[in-house]
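Dropping a structure here in structure tokens format, bear with me for questions.
For this view, one protein chain was removed and the others were kept in their places.
Here is subunit A:
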Amino acid sequence: GNRHDQEKLLKQSCTLYVGNLSFYTTEEQVYDLFSKSGDVKRIVIGLDKIKKTACGFCFVEYYTRTDAENAMRFINGTRLDDRIIRTDWDAGFKEGRQYGRGKSGGQVWF
């Protein structure tokens, strides 16, 4: 969609994109950490498009916006599996977005 729609989605979103995960970080670990800011609705672990293995990112969806905001405030920039993870607002998980977009199958980093 256009930029205005995108911004609107982000402002209402309950979903976070989480980056810089270790490739070995499990769904259970993500659940445990992110449950500290509220009940997690679901987690989608990002996968290497070719190998279909975890490749360092995931989506965390909460039931309420407030819970997601608190994750942005207090979990973003702290460590999981000894790595400082980064969270960002996400417009919402859609099928297909769980795959890395890099040419070799992994995730692209900025």
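In the analysis below, a contact is a pair of C-beta atoms (placed from the backbone, for glycine too) under 8 Å apart; a residue touches a chain by one contact, two chains touch by 3 or more; residues count from 1.
FYI, contacts and distances are computed from a predicted model.
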Per UniProt, the name of the complex member that is left out, chosen from "Large ribosomal subunit protein bL17m", "MIF4G domain-containing protein", "Beta-hexosaminidase" or "Dihydroxyacetone phosphate acyltransferase isoform X1": "MIF4G domain-containing protein"
Identified contact with the non-displayed chain, of A:15, A:37 or A:107: A:37
Positions on subunit A contacted by the hidden chain, ascending: 24, 26-29, 31-33, 36-37, 39, 42-45, 63-64, 70, 73-75, 78-82
